[in-house]
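Left out: one protein chain. Kept in place: all the others.
Chain IDs A and B follow the sequence of writing; residue 1 opens each chain.
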Amino acid sequence: MVNLNKVLPRNGRDYYLALGLEGSANKLGVGIIKHPLLPKHADSDLSHHCELEILANIRDTYVTPPGEGFLPRDTARHHRNWAVRLVRKALQEAGIDHPSELDTICFTKGPGMGAPLHSVVVMARTLSLLWDVPLVGVNHCVGHIEMGREITKAENPVVLYVSGGNTQVIAYSENRYRIFGETLDIAIGNCLDRFARTLKIPNEPSPGYNIEQLALKCTNKDYLVELPYTVKGMDLSMSGILGYVDSLSKDLFNHNTKNKLLFDPKTGEQLVTVSDLCYSLQENLFAMLVEITERAMAHVNSNQVLIVGGVGCNVRLQEMMASMCRDRSNGQVHATDERFCIDNGVMIAQAGLLQYRMGNAVQDLADTVVTQKFRTDEVYVAWRE
Amino acid sequence: MSQEIISQVSSYLTSNVPVIPISQGAEAVVFTTTIHPYAPSNNNTDESIKYILKYRPPKKYRHPSIDKALTKHRTLSESRILAKLSQISGLHVPKLIACDVYNGCIWIEFLGEELPNGSGFSSLKNYLWMCVLDPYSKMVEDTLVKVGYQIGLLHWNDYCHGDLTTSNVVLQNSGTHWEPYLIDFGLGSASTLVEDKGVDLYVLERAVNSTHSRYAEKYSQWLMQGYKEVYEKQSKKGQNKLRDVLKRFEEVRLRGRKRSMLG
């Protein structure tokens, strides 16, 4: 049994308030949440059932022109420009007049890009000192997982975490989120983003979303451009696929009729469109993701999947995962929409508040140094049994 | 397990082949049957002789062309590898009896047994879970060293498993000790590359870490002890090869840990 009420709310209130600040990549997110103080949480295993109330969930994305990725320095500048304004707006939305009422301020400690992470933690430390509110440093991946569990009420799922910087299959055991499978090279979101850059399609609202929309326009869905399929046990590799599909798209743009996959060798007629490539790439990559997830489920005897991270919004991925689950006994798939899937401040507040309630707030500002590398399994998950 | 898959396989095999589902892995559904695919049926009056029928059902989640290609490729390569591996002396794998590549079916020898006290089927995973009361016993040590030896033998002969986990090792009780058999070669391949062997070892190490976290360090050490034995038995050449594999293993491991999380 876990006691989530180890630390009581401030000022004798019957609820907790937490501010969450996220800025590990190109999204700056500020969220404010409320947990009621309930007797049932003192002696249970209900960390996925906090009866979370979201008071504010604001996000601003740094969008780069087509063909360009986001660089750490520019992203950090974006976050610095917006951070204070977003916090002000969030407090207004949440109706919090006296920020010193907050129980805790949660920030992303890592993993992520160094400069953007740092730009946010500087504000977090300042706020903490100004308002006299303790800080909690949160692992970004654990933030996604806890957000997903609370929203979907999935108690103990196998988690597929798919985003711009990460691709991991995770399951909980003995107070850690353990990594069963992961990418051996680049992340799925990175693969899609970079392919979008090659295609010069817009980064607005997100490159992955635009690939998803293009894939829907594929007219001949029976035909698939054959791509490498690189599953290695519960791990996968994607850099080879990206290299190959990139070279295909370059041949397509340069109208290289020597490429028999793309052009009819006799007539020179174009056989494949950009939409077809997007469709084939998605089908191939997602089949790999679903396969490694299913392997992990079989290995740990689980029948629930939770998809988190930015790529988790992809409807086709959700469909494929649901189809896999239908063929497993009592299989269930849980996913969230873009409000919670894409990086946000609420998820940092949710994981951070759980940590805070277990008595693990920062005691010394020296412990608030952010880190680019921070593995999911490094976090001691005190709030679960 | 989904009833639909069971009826699929039943309709494909006809009612003459009674099948009992025993497990649903990620890729395949495993059945036992008393029917041998081509030996005269009256030979098997003894109901205790069983065979394994491994069926890779079509996966509806993936595109039909990916699905067909994977099912065919994996069924075929698993059959080929099993046939080749069974010729390596000292290496324990199930015997291949028959295969039907297009329907994703293979018939293999039945291995393993029920562990005592309801601990489940005798996969290495269940066995280690059964042994948690005395995780560092001589028996566990011997078993894991033997498992390591089998993997070493596989690699020494230039084959890779592709999905080494504690679920993919089955233990057969030989009275005095547990004899490990490597199973599930669907992702296996013949390979002379140190990279493939390094990844194989890394996948195994992570599987042990995540599935048997508390005792993982010692377990991995015993596995590697058995693994090294194979190479060390061979003269200078074996030593050199071992050094290369271990070096690459270390590199793969660092790649995993250090890989940048940046976009």
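Just so we're on the same page, a residue touches a chain if its C-beta (ideal position, glycine included) is under 8 Å from a C-beta of that chain, and two chains touch if they have at least 3 such contacts.
Assume contacts and distances are computed from a predicted model.
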Per UniProt record, name of the chain withheld from view ["Dolichol phosphate-mannose biosynthesis regulatory protein", "Ribosome biogenesis protein BOP1 homolog", "LAME_0F04038g1_1" or "COMM domain-containing protein 3"]: "LAME_0F04038g1_1"
Visible chains in contact with the missing one: A
Residue among A:15, A:131, A:223 or A:244 that touches the chain left out of view: A:131
Touching the absent chain when the full complex is considered, from A:17, A:83 or A:184: A:83
Full-complex contact with the absent chain, from A:122, A:271 or A:382: A:122
Identified contact with the non-displayed chain, of A:239, A:259 or A:368: A:368
Residues in chain A touching the chain absent from view: 76-77, 80, 83-84, 87-88, 99, 118-119, 122-123, 125-127, 129-131, 365-369
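In the analysis below, only the chains that are shown with their structure count from here on.
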Intercentroid distance (Cα basis), chain B paired with chain A, Å: 33
Chain B - residues contacting chain A, complex: 1-2, 4-5, 24-27, 57, 59-66, 69-70, 125, 162-165, 167, 187, 199, 203, 206-207, 209-211, 213-214, 252, 255-263
Chain A residues within the chain B interface of the complex: 25-26, 69-70, 72, 110-113, 164-166, 171, 173-174, 176, 178-180, 182-185, 187, 189-190, 193, 222-224, 226, 229, 231-235, 283-284, 287, 290-291, 294-300, 319-321, 323-324, 326-329, 372-375
